[in-house]
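Of the protein chains in this complex, one is absent; all others appear in place.
And now, subunit A:
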């Protein structure tokens, strides 16, 4: 609770982007704090590869820290009367008059005669040449690949790697992380490639590179291929085929199942939760080479976490989803939305209990994690009962720190490999030996 309070009151915008610190959530508490801060500021936080569901509850407060400060003065600007409807080719002639228009933030308060999609900076209102500038390219590609989300995905994968009961191998770890990161970049780019007109119509996503025409669709696809193919190859050849297969499957699941499904059925949320659960499984299989109960448990924890996280978030975005044509539980089945969120909060408690049974952690893990799991379940219950904006926001923000904390506690309670070696009376060191003694 204290953490959250501090984070909320911190002047978050004075701290520049710290995603470079995000290597190993489990290894350093200091890093974890910066991780929280980073998460808090960016509101990005989730390990599911899709960011479009995870929009912030307030509209447009993310654009950039500086942007936000400037907007504070503009919030009270009066909206100019907007001229009549004009088809595309007439827009060109009205370009100069439109340059004088300002749009108000936040659909709820506006008195506009059009659907506002957030404040436009002066730059946004100008015509831009569609020419690729090489010095802009890194920034554009970073946004295209949702680099911050990718970093979070890689960190859950590394948590999976760290939890695997084998001696730590640095090269394997680095290769797995790199491969996962590349796969995630590829998946995110394809997702943006598919969703251009929808992204244009939603507040949170309207500044994406493809929407703004900063990059051509062809280049986006080529970038995705040039990340995905080496990424999967790296996983298959440099780590093991199982991890590679999981990576490829996850890219497929995200781009070809989840993305189209978002507009067809509420089942997309469950598919998306699986997408988020696979990276830690990949981390585990990278370390051990096999898919076993521990991997599935970690995947299960992440799967369950997605629901309170996403359902709470989507509660505040119902208007955008409705207009954009996205089939989300929060819009079509609000009762189900809240029930599922609560259900999975409780499931997290249960899953934490299973961890020591599978010999992944000691019994201190369920004990220590009980308070945080109970807290998120409590917030989940409040959300279920109250079904309002404040409870959804509380639940969402809690989920932001809940997961890193849970993973951290899990890592610190990890059953040490040495302990097991003593029990099994085998010499440590070799990879195969470690695998054999894992489960009784």
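Basically, a residue touches a chain if its C-beta (ideal position, glycine included) is under 8 Å from a C-beta of that chain, and two chains touch if they have at least 3 such contacts; residues count from 1.
Heads up, the rule we're going with is that contacts and distances are computed from a predicted model.
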item: Absent chain [UniProt protein name; select from "Sorting nexin-1", "Cullin family profile domain-containing protein", "Sodium/hydrogen exchanger" or "APOP1 protein"]; value: "APOP1 protein"
item: Of A:226, A:290 or A:332, the residue in touch with the unshown chain; value: A:332
item: Touch list for subunit A against the chain that is not drawn; value: 82, 85, 87-88, 91-92, 95, 98, 101, 108, 111, 113-115, 117, 120, 124-131, 193-194, 196-197, 200-201, 206, 211-213, 216-218, 221, 260, 263-264, 318-319, 321-323, 325-327, 331-332, 334, 387-389
